[in-house]
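Complex shown without one protein chain; remaining protein chains in place.
What follows is chain A.
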Amino acid sequence: MSIDKDTAARVAKLARIRVEEDALPDLANEFNNILTFIEQLSEVDVDGVEPMTSVTPMALPRRADVVTEGGDAGPVLSNAPDAREGFFAVPKVVE
């Protein structure tokens, strides 16, 4: 798999990370290095092997349907750059 400049720009945009035009070729190159390294894994035959989701035998922890949190907008909003009348206030998002 080869990443070109346009793909690098697209990935950056999807991640909302600003990358200047002249930095894109290097970024694409870095992506390619990473992917080439990862692609070594495809040499391993994993036919019939279940994906490993945990290194120790663990079950997914579960909680009961009980309200244990919330009830106070104060701490939730305390890091917000702007909040009004209990809402987060963000630059206008227009559909």
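Quick note on the criterion: a residue touches a chain if its C-beta (ideal position, glycine included) is under 8 Å from a C-beta of that chain, and two chains touch if they have at least 3 such contacts; residues count from 1.
Please note the rule applied: contacts and distances are computed from a predicted model.
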Record-based protein name (UniProt) of the chain missing from this complex, from "Aldehyde dehydrogenase iron-sulfur subunit PaoA", "Hydrogenase maturation protein HypC", "3-isopropylmalate dehydratase large subunit" or "Aspartyl/glutamyl-tRNA(Asn/Gln) amidotransferase subunit B": "Aspartyl/glutamyl-tRNA(Asn/Gln) amidotransferase subunit B"
Contacts of chain A with the absent chain, listed as residue ranges: 10, 14, 16, 53-54, 58-73, 75-77, 82, 84-95
